[in-house]
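All protein chains but one are shown in place.
== subunit A ==
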Amino acid sequence: MKRKWKLSNLYLIFVFIVLYAPIFYLMYYSFNKAGNMHDFTGFTWEWYKEVFHDTRLMIIVINTLVIALLASAISTVIGVMGALAIRFVKRRRTKNTLLSFNNVLIVSPDVIIGASFLILFTIAGIKLGFTSVLISHIAFCIPIVVLMVLPKLQEMSPTLIDAARDLGASQWDVLSKVILPYITPGIFAGFFMALTYSLDDFAVTFFVTGNGYSTLSVEIYSRARQGISLTINALSTLLFFFSIILVIGYYLINQRQARTNGMGVRK
């Protein structure tokens, strides 16, 4: 039994090493004086300085964050409404149709979303740039939020709503005092997932970004296509720590929620 435990842990550790090795490889060489990714000659902060002195890059970082936060906030609102709509639709057929439509953008390859949105924006006469990127990010984040919120809604017993109504709660009270508090974990999860998708997206943005406007991933792509430049390494180190901070935040939120309603039966 003891040996088995060790073997399985070994496998897990191996997978984790494989998962993290390239990331740490990037980070390690971001301190390389030699300016390449294979010959570590000495420690330097040079590349980080370069990142922070690169105003164009800084603007792009801000752009990316603005897009991600706006897109995930807006898509969370619409997504929660969508989940509520799906939950309260009576007819099974309608519900299934809505769910299928919801899943289309999740399973669609990024290139198709990007290409079709490019056509859409061109026809609608929306100038490619901030607006088009924001709209497409909202569009592909909504179904993710719906999927994160819906299970919570479905797990909620309808008697809770009936009880609230019987006790004289208005429609708004039911929503804000019963439903929303109940599904808050789902909403948070949806928001964070949307944030991840938005920050991580490259392909869709690449299609609808046009000239002049750029997000971080598009910028990284065009730099990486030109070959190795250690500013990308420095940037990825910074992004990694940013992600860790976000993850810790998410973990703490989850922990707190687990504690407040952690009296349930758990195997």
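Everything that follows uses one rule, which is that contacts are C-beta pairs under 8 Å (C-beta built on N, C-alpha and C of every residue); 3 or more make two chains touch, one makes a residue touch a chain; residues count from 1.
In this section, contacts and distances are computed from a predicted model.
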item	value
Absent chain [UniProt protein name; select from "Multiple sugar transport system substrate-binding protein", "Spermidine/putrescine ABC transporter permease", "Stage 0 sporulation protein A homolog" or "Monovalent cation/H+ antiporter subunit D"]	"Spermidine/putrescine ABC transporter permease"
Residue among A:Phe31, A:Tyr48, A:Phe117 or A:Phe191 that touches the chain left out of view	A:Phe117
Subunit A residues touching the omitted chain (full complex)	8-9, 11-12, 15-16, 18-20, 22-23, 25-26, 29, 36-39, 78, 81-82, 84-86, 88-89, 98, 101-105, 107-120, 123, 139-140, 142, 146, 171, 196, 199-200, 202-203, 206-207, 216-217, 220-221, 224-225, 227-228, 232, 236, 239-240, 243-244, 246-247, 250-251, 254, 267
